[in-house]
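Heads up, one of the protein chains got dropped from this complex, but the rest are sitting where they should.
A and B are the chain letters, set down in written order, and residue numbers restart from 1 in every chain.
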Amino acid sequence: MGDYIFSQNHLLGIDHLSDKDIDTILETAESFVEISTRDVKKVPALKGKTVVNLFFENSTRTRSSFEIAAKRLSADLINFNSSVSSLKKGESLRDTVLTLEAMNPNIIVIRHSASGSPLYLTTFAKSSIVNAGDGFHEHPTQALLDALTMKQVFKTIRGLRVAIVGDILHSRVARSNIILHSKMGNEVSIIGPPSLVPREFEKMGAKVHYNIEDGVKNADVVMMLRVQSERGAGNYFPSIREYRKHFAINRKVFKCAKKSAILMHPGPINRDVEIDNTLADSDKSYILQQVTNGIAVRMAVLYLLKGDFNEPIN
Amino acid sequence: MSLLIKNGLVIDPSTGKDSKLDILVEKGLIKKVSKKIEEKGVKKIIDAGKYVVSPGFVDMHVHLREPGQENKETIETGMLAAAKGGFTSIACMPNTIPVNDNRSVTEYIIARSHEVGVVNVFPVAAISVGLDGKDITEMADMKEGGAKGFSDDGKCVMSADLIRKALEYTKMLNVPIIEHPEDHSISGDGQVNEGFISYKYGLRGMLSAAEEVIVARDIILQERINSLLHLTHISTAGSIDLIRNAKKKGIRVTSDVTPHHLLLTEELITSYNPVYKMKPPLRTEEDRQALIKALNDGTVDAIASDHAPHTFDEKDSEFEYAPFGVIGLETSFNVVYDKLVRTGILSVSKMVELFSTNPARIMGLDRRGVIEPGAHGDLTVFDPEKTFKINNEKFVSKANNCPFNGWKGKGSIVYTITGGEIAYQA
Partner (left out) sequence: MEEKIKAKIMDEKKIMRAFQRMAVEILENNRVVENLVLIGIQKKGVFVAERIKKLIAEMENIDLPTGILDITLFRDDLHKHEQQPVIRKTEINFSVEDKDIVLIDDVLFTGRTIRAAMDSIFELGRPASVQLAVFIDRGHRELPISPDYKGKYLPTSRRERVNVMLKETDDIDQVLIMEPTRF
């Protein structure tokens, strides 16, 4: 590794990480996987540290995953959800965060529907900021846990072919994955109707396909995205029925990928909408392993950031 | 009261002046312009030996927020900001609360501006009642009350039938219809220019086409109607092409651009700083270059600031939740002079056309935007060598949502003279 040191103060997005940072997070996460298999699933690494889960969007999965990760590292954790917060009374995000920071947390994990909110926090907050999903922008820990899953299967996170299928336009998971795999030098293809897969994404290093069989051809990984039925209402596609016909994954389409290919999905899955029911439960599916890995990756991120510095960026 | 401005480099493209001249202003009007004017009996003398004297600048697109949103700006603070920025006349948009869609609001704005007095305020009234895009306002009545143009500004008239009627009706009034070209069915709840950057940074986009569709529609209607059509804050290369071709065909259309679209691009929104959030959005470098080119070939007639004040708290937020708009009255001249005139892209004379001659003409401001005996004593005096540093804590505007904060350069206003009175002195 030479002179390399992990020197990120925040995790705002995969875009901010170097490929070495990504390797470090994955290697650290690999050592954390074992802790979750012990009888006593707890280590004292972050004893005395406080993590705030600041969630402005409902997400039981991601919030719980961060919560378990923090607790397995012995950190104290506060959940702050918008539904029970003063935000409804019109308190600004700055005031909310300053109020929380008056309680001296070390790390703030934020989920927000507005893209760029985590970066905005770094302009005045003293804590380490972890992006748990911002708008359509990024969801870095999801891409990292996806990468950890791939690394466990293929023993490497380089030289892979990754196909991502679905609503790329509105998916922060897709963006973080595209950026991560471009950084690792992997081939990424993105598949969906043109209204949801703008050509400009090719500038991010992905290849656009409108035909799912072409798109997943020879892929090592087929990653399905959840179809939001309300996107149909925006006329991005006419109906779930028509979408399923062209962009759902089933055994026949999955055969176009490599024989060793795996199926992934960030969840929650729509059975028999974007993903064939039996395929989702088959041994090709790594969906549950992704969830398990989420904890290890989030432990690694919390451990590496630690949250003791911190001067606001400006 | 008489005022003599001595030995300034007088630049007035409308009368072809471009030399060292003395200007005598008496009783609010320019009395005499010549090489040497006697100082005897003159009350106040300004030595403009190192300065340029221009006909007073006109900003034809400003939001003063009063009545209704005095927390953002008032008629008074907006006027003081205008004076500081070298503007002797400003045209204010109708999206106040209540909307300037009836004569009493128009007259209130004018009456309030006369109380303040430092610069001239010309209200632009609404095209449709309540800016709702349905029923046309009492335009003739409001013109009598002092309205100098009509616009639904940010709402843009979505009904092609309504804009047709408005253009037809105002033909008899000889005032411009000012259109903010934006097809809301395309731009939707877009935040920034739609393209690679909006996709990568996960922000909803506004296609260039949202602007161009309306530019094209209005030009097509105007070709037959031949009223007065002004397209404001043009931002895309495609719009420029449409306007250029229309002018070539002899269609009566004018346009303006803002300093921020001339000098900034969409790259800036990667910081998610809402100070770069406005409508139309910052576009690509290609668009920016097309706008600059259009200044010189006459496709674009004027530079207007679209001064849109918001409070600090409103702009201090998540990008998506912040309101659109930036202020510009106090910085338009500085940044344009430093970045476009000093660099040789625009001549001083062309800049004066864009800041004074043309906007005065488009708005039908009688005897303004010109330096000749009998014209109003509205003059802007600037020092081309004096340095400026933009500091958003030092604005006289109530707002500080300025995308040029921290910029440094040369070219500063030294006197703003309105009706022969010194409205601002550096």
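In the analysis below, a residue touches a chain if its C-beta (ideal position, glycine included) is under 8 Å from a C-beta of that chain, and two chains touch if they have at least 3 such contacts.
All values derive from a computational prediction rather than experimental measurement.
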| Missing chain touches which shown chains? | A
| field | Where the unshown chain meets chain A, residue by residue | value | 5-7, 24, 27-28, 30-32, 34-35, 38-40, 42-45, 48, 73, 303-304, 306, 308
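Definition applied: only the chains that are shown with their structure count from here on.
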| query | Per the centroid of Cα atoms for each chain, what is the distance between chain A and chain B, given in Å? | reply | 45
| task | Name, in rising order, each residue of chain B that touches chain A in their complex. | result | 195-196, 199-204, 271-272, 313, 316-321
| query | Touching chain B in the complex: which residues of chain A? | reply | 92-94, 112-117, 119-120, 134-138, 169, 172, 175, 198, 200-201, 203-204
